[in-house]
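As you look at this complex, bear in mind that one protein chain is not there, while each of the others sits in place.
Each chain gets a letter, A, B and C, in the order it is written, and its residues are counted from 1.
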Amino acid sequence: MLRYLTAGESHGPALTAIIEGMPAGITLTGDYVNKQLARRQMGYGRGARMRIESDEVRFLSGVRGGLTLGSPITLQIANKDWENWSQVMAPESGARLDERVVTRPRPGHADLAGAIKYGHRDIRNVLERSSARETAARVAVGSVARRLLDELGIKVIGQVVKIGSVEAEVDNSGCEENLTDALAASQLLCSDPAAERRMIVAIDQAREAGDTLGGVFKIKVFGVPAGLGSYVQWDRRLDGRLAAALMSIQAIKGVEIGLGFNAAGLAGSLVQDEIFYEQGRGFFRGSNHAGGLEGGVTNGEVIILNAAMKPIPTLYRPLQSVDLVTKEPLSASIERSDVCAVPAACVIGEAVVAWEIARACREKCGGDTLAELKDNWQKYLLYLRQV
Amino acid sequence: MLRYLTAGESHGPALTAIIEGMPAGITLTGDYVNKQLARRQMGYGRGARMRIESDEVRFLSGVRGGLTLGSPITLQIANKDWENWSQVMAPESGARLDERVVTRPRPGHADLAGAIKYGHRDIRNVLERSSARETAARVAVGSVARRLLDELGIKVIGQVVKIGSVEAEVDNSGCEENLTDALAASQLLCSDPAAERRMIVAIDQAREAGDTLGGVFKIKVFGVPAGLGSYVQWDRRLDGRLAAALMSIQAIKGVEIGLGFNAAGLAGSLVQDEIFYEQGRGFFRGSNHAGGLEGGVTNGEVIILNAAMKPIPTLYRPLQSVDLVTKEPLSASIERSDVCAVPAACVIGEAVVAWEIARACREKCGGDTLAELKDNWQKYLLYLRQV
Amino acid sequence: MLRYLTAGESHGPALTAIIEGMPAGITLTGDYVNKQLARRQMGYGRGARMRIESDEVRFLSGVRGGLTLGSPITLQIANKDWENWSQVMAPESGARLDERVVTRPRPGHADLAGAIKYGHRDIRNVLERSSARETAARVAVGSVARRLLDELGIKVIGQVVKIGSVEAEVDNSGCEENLTDALAASQLLCSDPAAERRMIVAIDQAREAGDTLGGVFKIKVFGVPAGLGSYVQWDRRLDGRLAAALMSIQAIKGVEIGLGFNAAGLAGSLVQDEIFYEQGRGFFRGSNHAGGLEGGVTNGEVIILNAAMKPIPTLYRPLQSVDLVTKEPLSASIERSDVCAVPAACVIGEAVVAWEIARACREKCGGDTLAELKDNWQKYLLYLRQV
Partner (left out) sequence: MLRYLTAGESHGPALTAIIEGMPAGITLTGDYVNKQLARRQMGYGRGARMRIESDEVRFLSGVRGGLTLGSPITLQIANKDWENWSQVMAPESGARLDERVVTRPRPGHADLAGAIKYGHRDIRNVLERSSARETAARVAVGSVARRLLDELGIKVIGQVVKIGSVEAEVDNSGCEENLTDALAASQLLCSDPAAERRMIVAIDQAREAGDTLGGVFKIKVFGVPAGLGSYVQWDRRLDGRLAAALMSIQAIKGVEIGLGFNAAGLAGSLVQDEIFYEQGRGFFRGSNHAGGLEGGVTNGEVIILNAAMKPIPTLYRPLQSVDLVTKEPLSASIERSDVCAVPAACVIGEAVVAWEIARACREKCGGDTLAELKDNWQKYLLYLRQV
């Protein structure tokens, strides 16, 4: 039973997350999490605000001497700009609520629907929570899950495969090491250097045109054995859970597993992954069109997921909108200045996928300590080779 | 708090579902549900087994005199072929477990991973539950949700937009009546008659070639007001929940909202939906690229979802596999004979979407009786027009 | 993740339950469950209706050849009196809703509050679900949990310790065998024969006086190792979960763990259980005032729970009430004729406790098959002896 909640406004004092259900005895350092937070902030095409942030996590509970305790883990990421916002965003009744008021809902954001739903006249009360700033907390949470997966030999690696109309060549040979090396050198988490150069040009052009770009990222999960998730009940299918995790990231509008939408156009004889067996290795496949998931269950192949991100809605070149209060037509206001945030979204995607995989591992093997979980896990891996 | 569980093996005595949390006082008849069950079984390209089924629901609880009671609703769909299976599938220890044994895992199914996970040597113990037969229960459950949505003025309408490589022209004018009429005449739930003819040809060709076809269906939800779902917590975002619901359908490998993957390739200025306002009508949009969801919240426009179905894995032309027990290579066994099940998947998609929308409505408005829920709902709609 | 839902009206066609999350490979027979269902129906002091029922479970899914499959288990208990009710309780709109109408709310039941909440004018629509008939489904569910516990060496044994003002002497030596033998001979699940004789007299007197009696039952759980449940989060504490399970049984108004309310009046030095250690045996206690739970976690001693049942509200000697529709004062109507149902409640208590303990075991050890769960479990028991 792994679960978490996040909280925090973009310009509030801090983002906070509480994680429940991590086993005791896992090595966990702030540096480990901060490295992931830094990855979320990088990427060619980000605006000025990202530099202000330079997020750092603080563990307020659940970790002692570099090890998890089994108790809930509180992750806190201070907003370094808080002193400039402490009066506007103050929780007390003396807050300066008449400053930095937003009444112009931006198309493409939760602004309008959120203000209506929660009865706000100042859209700041919505955008402070609905903004992608919140994903820093999810990346921190995912980092903790990733630490657990490290211990089980599972790696979650994302890569950007498309920005605007520029597509990268993707190596599907399934080799984790190659992929890691290629990504380490990239500004855009893209393993194809030639495509990356064109992506950078496209980003520059969009910036000059006052426009923004979306894209597609791919997440691969290496080292997952067969048998995570389940077909027995709709809400235990791992395909559905992973789709929910990715689609719940801000600006994501599409999710694919394996061939995804391409599978729809192919003949059945070209789509399924034939089954082979070798002594010692056990069962394996000759291809991986299913993206590692059949019937909602992992089949032992690499999990492959794609997610499509729409262009960042905020624009230098504003769109038509209507004032929330006066109902006057207007041009939508601008809050930030990124041109392209697909690499960041990819890091967030890794985090939420890591979380769901960790959750599935816990369900499979129980265990209140890392040692207990690993013992149960190893025994299952041994069984898999002998089945 | 709407929730449900389904249960039942394909060749067991019955499928069963229990629904919890439906308000009292909703008109609900077996005919209403059966009509949806029949829609799931129709569609050009289905094999012989579908005719055996001709599903009928029986209410075993929660409904009296044609009205829901507020208590849990038990839906049961008997397996009409049960007498032929009653000894092979018997729950008692005397079951003839040595008959109709399956040891040949079919690529593309949960067969192999499921057998490993649950320790089965007879794959029948997996396929009986992992098969798409289970979706009859989900369609029944979704029908009950649909009945609630009827009362709130919400319609969920699915259409097939692609089969194999044949794509239909889609009318995105957003008019429910036109769509309903066009679909009523179709064998494939396709609103484009010319495309439908070509789809039928493609299905015939695939059948002759011993192959199968997948496709894409689109779900539109009409009549949803702004403000369902929430941006405040990752697992309350309606985009994520809808993605989970669709991706958890057997053979679905991709889900899109609005422009979906196409959004990734467009400039930001072309993607967002500008905001307008008219007295009496309230806020509205000039376009609907977001598919009715911004920031995980409905924005008052039609919800538009796409889902990609891979071709049915079972094949006349068998694939390479390995015997689960002997580890001998073999050609994968055949269980059924549909060529194309995209229209069925579309009906299932409607059902699971209806469920999630109904759940969001309940969260918004509470209410233990239909009257109470409708009162709260109407008051919210009134507020929306005046906000 | 063990969960279940029950459904069904008292005079509907059947009670149904779906259990989700039981591992595959557990031996499970109808006889095993029926024996528990029969125990629920026995007991001196029951009225005529109990004899009609003589419940039998039918597995409609999840069990094949006497073994669980890992898929959801559907338990169905037909109402043997259904043919007499099939028109009054019919789900179809033609039901004879003007027969057997109840408009007189009985004090002590959910009748009035339920009718108000769900907007019913015929209280039958409430009492059909709120009645203790529903607990037959919970006993069936608990029997499945009990089967799992058998495999792990855990026994849940209930006994009646008080009926009306008659209290039994309770042997707290903690020996399962003695307790089982004493209970086997009892009509009232009471291990003290002298007290039982007085209880029977009290029941007879109450029957003659047209009155009813409540009482107290005690549940002991033998064989539970230290470390189930958790102190780390309020809703993971096993003490809270067990209290919820027991208090949610119809007519239960009090729950105690260990010394319970008596602990409130004692000095602290008399209440805590001192800790000892022996090679090979590990840690143990010199007493068990805590009832096996400290800090929401099992401590390795026998779990001891008490639950207080109020007298059955239905009375031969009727109480003052008011007609739901006319608002005329009246004497409350009578639906059944049990004088005392404490032994039945005790069996139900065993069932719900077995469920919660099984759930805690699953959380501790994971496992999708009984073999996997048992392996993980045995390894934990071994660790406990060596810690």
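By our rule, a contact is a pair of C-beta atoms (placed from the backbone, for glycine too) under 8 Å apart; a residue touches a chain by one contact, two chains touch by 3 or more.
All values reported here derive from a predicted model rather than from experimental measurement.
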Touching the absent chain when the full complex is considered, from C:Gly43, C:Pro105 or C:Gly366: C:Pro105
Full-complex contact with the absent chain, from C:Ile73, C:Met89 or C:Ile312: C:Ile312
Identified contact with the non-displayed chain, of A:Ala38, A:Leu97, A:Leu183 or A:Ala209: A:Leu97
Hidden partner chain, touching residue among A:Met42, A:Leu60 or A:Ala209: A:Leu60
Residues in subunit B touching the chain absent from view: 1, 20, 70-72, 227, 230, 232-233, 236, 362-368, 372, 375-376, 379-380, 383
For subunit C, residues in touch with the removed chain: 5-6, 105-114, 116-117, 126, 129-130, 138, 162, 164-165, 206, 209-216, 226-227, 230-235, 237, 239-248, 250, 252-261, 263-269, 271-277, 283, 285-286, 290-291, 294-300, 308-313, 315, 317, 319-322, 327, 329, 332, 352, 384, 387
Subunit A residues touching the omitted chain (full complex): 3, 5-9, 12-18, 20, 24-25, 29-30, 58-66, 69-74, 76, 89-95, 97, 117-120, 125, 128-129, 368-369, 371-372
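Here, only the chains that are shown with their structure count from here on.
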Furthest chain, CA centroid comparison against subunit C: A
Averaged-CA centre spacing for the pair subunit C and subunit B, given as whole angstrom: 37
Whole-Å separation of chain centres (CA-atom averages), subunit A against subunit C: 44
Centre-of-Cα separation between subunit B and subunit A, whole angstrom: 26
For subunit A, residues contacting two or more additional chains: 227, 230, 232-233
